[in-house]
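And now, chain A:
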Amino acid sequence: MNWGSWDNFWMMGGYGLYVWGSYAVTLALIVAEIALLRMRRREALDTLRQHNGAQA
Partner candidate 1 sequence: MNQPVLLAGGINVFKYAAPQTFYPLAGKMIPWFGWIAAAFCAAGLYVGFFVAPTDHQQGESYRIIFIHVPAAWMSMFIYVVMAFWAGVGLIFNTRLSHMMVSALVPTGAMFTFVALWTGALWGKPTWGTWWAWDARMTSELILLFLYFGFMALQAGIDDARRADRAGAVLALVGVVNIPIIYFSVKWWNTLHQGASVSLTSAPTMATTMLTGMLLMALAAWMYTIAAALHRVRSIILEREHGATWINEYAETKA
Partner candidate 2 sequence: MVALLRAVIRRDLLLAWRRRADIATVVLFFVIVVSLFPLGVGPEPNLLRTIAPGIIWVAALLACMLSLQQMFASDHSDGALDQMLLAAAPLGMIVIARAFAHWLISGLPLVILSPVLAIQFDLAPELSPVLTLSLLLGTPILTLTGAIGAALTLGLRGGGMLLALLVLPLYVPVLILGAGAVDAASAGLGADAHLLLLAAQLVVTATFAPWAIAAALRISAE
């Protein structure tokens, strides 16, 4: 364990902004990508069902 307390952990020795700025944006991008992936799949399935409905 490197850190005495959670405060120290979030401070990152004074570099908190840079370290957490990096991790937060990366996390946000991955979450966004996963959301986009799901949206794309849902839209593809919706379009397919509409096609099927139109044919039936």
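Throughout what follows, a contact is a pair of C-beta atoms (placed from the backbone, for glycine too) under 8 Å apart; a residue touches a chain by one contact, two chains touch by 3 or more; residues count from 1.
The candidates came about this way: all candidates are chains of the complex that A comes from, given by their letters.
Here the structure is a predicted model, which means the values were calculated and not measured.
Enquirer: Pick the candidate that touches chain A in this complex from 1 or 2.
Expert: Result for chain A: touching candidate is 1.
Enquirer: Along chain A, where are the residues that touch candidate 1 in the complex?
Expert: 1-3, 9, 12-15, 18-19, 21-23, 25-26, 29-30, 33-34, 36-37, 40-41, 44-45, 47-49, 51-52
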